[in-house]
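Starting off with a structure, shown below.
Here the complex is missing one protein chain, while the rest keep their positions.
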Amino acid sequence: MAVSADRASGAFFLLFGLAMYFYVNPVYIETVDGGNLAPNKVPNIVSIIVAVCGAFLTLKPTAHQVRNPILMVKTGLYVGLLVAGIYAMSWFGFEYVAPILALAIMWMIGERRPLWLGLGVVGMPVLIWFLVTQVLERALP
Amino acid sequence: MVDFATILAGFGDAFTLFNLAFVLFGVVLGQFVGAVPGIGPIMAMAIAIPFTFGLDPLPAIAFLVGVNKGGLVGGAVPAVLMNTPGTPDAAATAMDGYPLAKQGKPLKATKMALFSSITGDTFSDIVLITVSAPLAVLALKMGPIEVVALMIFAFSILAGLTGNSLTKGIIAAGLGLLVASVGQDPENFTPRLIFGYWDVFDGLPLPSVAIGMLAISEILHRMSEAHGNVQSAIVAKDTGNPDDRRVTWLEYWSCRYTMLRGATIGTILGALPGIGSTAAAFMSYAMTKASSKDPGSFGKGNIQGIAASESANSAVVGSNLIPLLTLGIPGSVGAALIISAFMIHGMQPGPLLFENQGRLVYGLFGAMIMANFVNLWVGQVGLRVWVKVVSAPESIIFASAILLCIVGVAMATSGLFGVAIMLIFAVLGYLMTSFGYSLVIFIIAFFLGPRFEKSIAQSLALTNGDLTQVLKSPVAVALLVLSVISVVWFLRKNAQAEQG
Partner (left out) sequence: MNPKTKLLALGASVMMAFAAPAAASDWKPNGPLTIQIGFGAGGSTDTMGRVLAKVMKENTGWNIVVENKPGGGGVAMFTGLSQRPAKGDLIGMGVSIPVLVQLVNRGDQLLFNIDSFDYLGTVAKAELALVASKDAPFDDLEGLIAYAKAQGTLPVATMAPPQVLMMKQTMAKAGAEFNLVTADGGAEVMKLILGGQVLAGFGSGEHYPYLESGDMKVIAGANQARLSYAPEVKTFIESGIEAYVDPVFFLAMRDGTDPAATEAIAAAIDEATKAPEFAEIVQNAVKGDPLNMGPEGTHQMMVDGLANAKVLFAK
């Protein structure tokens, strides 16, 4: 690869640190009168350190290689699945979404055996439901 | 000073079959709930407290002590068996525990964690029971300036964990500190970097960040690797050699210095409120690795690594009770829950506790001793069950773990908002490991960050911003000198490791 992983992440942190220092911190941190340690002191110092280290890393990268891009894409799919699942939970509740989410995850991993699918899709959610609402008397999300 | 008759009466109160039953019940519950991914030891305590309302003080306290100690042992289980620590202090245990489990020796790995956890716990219990009063006085002398110095020392030891790039380690720590600064600033209580989300006014919820970063990100990584290929999460190989399924006395004995060091670090840090078990576990781990003749074997299933981490993080929990009982100051979230339970049961921690309620305190100590034995015994059985559980196919393990993490975090943070944050940090954690940034350094910085900043603000207030005042504190100066030495030493070690 022409661009090593470290150069890429170093450049990212350089920009990130600068963005924090020049834009985010001034806008989203209040200033106060007096006091000993201004609210923006520590975030500002840390932002600068991150930016400097990022720059240094861009100039002197290690030989680190990123994970296999195909694996990262697959992970992205799982993340998308979880986002959808959690979003659905906020609408329909855990009881209805959990079995579907469990089925989707297990299916994607490659599980096809009905017994294990049944355990994961019905058994586990029922067990969680029983423990949380009946034993602990808490509400499910 | 409490007279001997009170001590005897207290222990006498504790050692009854009735109390033993409650200790046993507590330990079983703690080990079980503490081991469930996404729930963990602190949640176990929070869940258990309401159950004690109907009980008399001593059985109630015995039960909670059982849950607390059982949770400690349980907390190491997902870290070792699945590499998905539910609490950051168990992350250090995972570094050698999981590789050992993956080699087909899950029972050996978990048992080593159990034995060293109980060793560290017992050590700090003994310190608590015998010399808590003088230790508490020493802890009082550690003012904000000394705490800042101590935390700098803790950070310096992390240099031993940065691996091949110090720059990346610093970036990881910086990110942790930045994330920790979300919420309110420690001195003026103004909202900071909350972007209009008042839900995070108290900071990003710790369970969301810890479980997202450490557990979910690992599960995401493993799910992507398992794609289309279903196997057991952990296979306990039957090599025919029984030593692969247990910890021999020789192995245990070979870790004695490691455990002693871990227990000492844990006891000292536990007696000082606010530093916590995560720093203790990693300090102990880094020191053990650095002093080892074979540092290259760490991270590949060295039992010394497990012993270092577990003895230290368990010792913290016992000695957390030192400032709690003598001064009424909780040193951690877990300790705050304990003090809350004590007060509900009419026990008033503070200077008069031993005088007014000596019998109850020694009853508590008695319950702690019982709990350590029960923990050992229940652990032997419980660990077998967990090893069996994780030999189920990865598909069901990962799916269940994700559901449990969602429910656990939702319960701990009261809502799906915390779950969404968990997912964000899972993705961040995944990206960080993909690009070679240390998650544990991030997490330690995140956990220590608020206390660090608060202590700096307090020190500046006390010294009027005049940093030369630091020189008046010999403890602070000594710690700062040690920090410089340790950074230099660890960097040279790292450089040597790279060449050799």
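Letters A and B name the chains as they come in the text, with residue numbers starting at 1 for each one.
What we mean here is this: a residue touches a chain if its C-beta (ideal position, glycine included) is under 8 Å from a C-beta of that chain, and two chains touch if they have at least 3 such contacts.
These numbers come from a predicted model, not from an experiment.
S.K.: Of B:31, B:165, B:181 or B:458, which one is in contact with the hidden chain?
M.R.: The missing chain is touched by B:458.
S.K.: Which of these touches the unseen chain: B:12, B:50 or B:296?
M.R.: Within the whole complex, the residue contacting the unshown chain is B:50.
S.K.: Just to verify: which one of A:45, A:59, A:77 or A:126 makes contact with the chain not shown?
M.R.: Missing-chain contact among the listed residues: A:126.
S.K.: In the whole complex, what residues of chain B lie against the chain that is missing from view?
M.R.: Residues of chain B in contact with the hidden chain: 46, 49-50, 53, 140-144, 183-184, 186-189, 191, 198-199, 201-203, 273-274, 323, 327-330, 333, 335-337, 339-340, 343-344, 346, 348-353, 414, 454, 457-458, 461-462, 464.
S.K.: List the residues of chain A that touch the chain left out of this view.
M.R.: Looking at chain A, the ones touching the missing chain are residues 93, 95-96, 98-100, 103, 107, 114, 117-118, 121-122, 125-126, 129, 137-139.
The rule is short, and it goes like this: only the chains that are shown with their structure count from here on.
S.K.: Round to the nearest whole Å and give the separation of the Cα centres of chain A and chain B.
M.R.: 22
S.K.: Flag every residue of chain B that touches chain A in the complex, lowest number first.
M.R.: So the residues of chain B touching chain A come out as 47, 164-165, 167-168, 170-171, 174-175, 177-178, 181, 185-188, 190-195, 220-221, 223-230, 392-396, 398-400, 402-404, 406-407, 410-411, 415-416, 419-420, 423, 426-427, 430, 434-437, 453, 456-457, 460-461, 465.
S.K.: Which stretch or stretches of chain A touch chain B in the complex?
M.R.: These residues of chain A touch chain B: 5-6, 8-9, 13, 17, 20, 24-25, 28-30, 32, 35-37, 39-40, 42-43, 46-47, 49-50, 53-54, 56-57, 60, 62, 64, 66-67, 71-72, 74-75, 78-79, 82-83, 86, 89-90, 94, 98, 101-102, 105-106, 108-111, 113, 116, 119-120, 124-125, 128, 132, 136, 138, 140-141.
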